[in-house]
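For this depiction, one protein chain was excluded, whereas all remaining protein chains were kept in their positions.
Up next is chain A:
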Amino acid sequence: MAKNVFTEENFKKLDQVIAEYKGKPGALMPVLHEAQKIFGCVALEVQKKISEGLNIPLAEIYGVATFYSQFSLEPKGDYVVGVCLGTACYVKGSQSIIDRVCKDLDLEVGKTSADGKFTVVATRCVGACGLAPVMTINEDVYGKIVADDVPGILAKY
């Protein structure tokens, strides 16, 4: 596992966010979004804190956090490798790209490497369909790629 994100400092930031939204209708979603920004995930201990702060049962929060694909219960790696599996990319062969990424990194989709460096995700349409098939690594976008380009791209990180 990579660096510890559950620091006292981060929980203090979370307290501020909770205080800001407390009492407002529909507060849970924005608080979860902010929490994910702070911790990189909404692990159970983060959810517990939100539950106490907003006075919402943990079961309800867990239900919401696991329902939406944006929220992750585990911290993501330093580099999130996303391969677009939107339709435009898929018909142009993005499945073979994600297969290659998983093979080269020896990871399953959605998992993070043991050293915390890479996480592989299958994204749903980045909206850069003109560049299909598209692969992203954090903010960097690689378009019009073939499976053989994968090792070269990964080597940059």
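Heads up, the rule we're going with is that contacts are C-beta pairs under 8 Å (C-beta built on N, C-alpha and C of every residue); 3 or more make two chains touch, one makes a residue touch a chain; residues count from 1.
Note that in this section contacts and distances are computed from a predicted model.
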item	value
Among "Flagellar basal body rod protein FlgB", "NADH-quinone oxidoreductase subunit F 2", "Sugar ABC transporter permease" or "Acyl carrier protein", the UniProt name of the subunit that does not appear here	"NADH-quinone oxidoreductase subunit F 2"
Contacting the left-out chain in the complete assembly, out of A:43, A:141 or A:154	A:141
Listed residues A:5, A:41 or A:64, member touching the removed chain	A:64
Residues in chain A touching the chain absent from view	25-30, 32-33, 60, 63-64, 67-71, 85-88, 90-92, 123-132, 134, 141, 143
